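Removed: one protein chain of the complex. Kept in place: all other protein chains.
Moving on, here comes chain A:
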Amino acid sequence: MGGFGEGTDQEMFLDPAIRNWVLFPITVIMVLVGVFRHQLTILMAGDPPKPDARDVRQAKALLRGQLLAQNNAYIPAAAFGERRRYLCRAYEEGEYLKNKASKDQGAANLMADPKAMEAMMDGMKKQMMGIVPQTLIMGWIQFFFSGFIVIKLPFPLGLRFKQMLQSGIMTPNMDVRWVSSLSWYFLNLFGLRGVFALILGGDNAADGTRDMAAMGSMGAAGAAQPQDYHKLFLGMKDSLAITYHEWDLATVEQRVLVKYGKQARVFGAGRRGT
């Protein structure tokens, strides 16, 4: 019998009861909790928020300005001038704003918008549902199976994997191929995604890791900052005001003659060519 940690095969046997009563139960329970979570999310997700026509109108008005700024070359100068005059005035007066009265109050009271609050609460609810069951399972494993070796990997691994595969047991010399119960939990946590995709479909809510990622980014980015449309409108007004209009069709006669081979291409005649 060689000394531990000298790279020789360690003669150690696991009781089959460990396989039957620790290894499999952890996996099965994690799958079941995932499925349960998925169903619970479906149950708890309220109706999608009722859309408000004024929201749509506000967003579409901005889109109209963008289109005008982008494609103004394709309509005659008179048509462009008319639209620019109208849209600039409407933007300035907050014609399309959802709450016309609040246009001067700025972003301070955006939190007061009940819909934004509701969306935020919804996100919180989902995250809580992700974290609570995972914490419980982890506590359960820590409590009952702390220090258990549950499985031996059939291939050798480097020392670096020790932290990943043997968390929860303090044995500096044991071969890295032995996996501890807590590590088995983590492997399942990250590895069951494919299984869930298989049994619940791709867009499922069973996977716990996504919520953890969301948790990390939440503090930094903040939950989708509501837009201050008044500012956006004013910005769009400015960019429309400085838009230089040049009708794309000013030289279309030459371009058509060139296209149908009636005229040699003249430099400067066809701005866009054919």
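The working rule: contacts are C-beta pairs under 8 Å (C-beta built on N, C-alpha and C of every residue); 3 or more make two chains touch, one makes a residue touch a chain; residues count from 1.
FYI, contacts and distances are computed from a predicted model.
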item	value
Protein name, per the UniProt record, of whichever chain is missing from view ("Ubiquinone biosynthesis monooxygenase COQ6, mitochondrial", "Dynactin subunit 4", "ER membrane protein complex subunit 2" or "dolichyl-diphosphooligosaccharide--protein glycotransferase")	"ER membrane protein complex subunit 2"
Hidden-chain contact residue, picked from the options A:Leu14, A:Ala79 or A:Met174	A:Ala79
Omitted-chain contact residue, chosen from A:Lys60, A:Lys100 or A:Lys152	A:Lys60
Residues belonging to chain A that touch the chain removed from view	50-53, 56-57, 60-61, 63-64, 67-68, 71-76, 79, 83, 248-249, 252-253, 255-257, 259-260, 262-263, 274
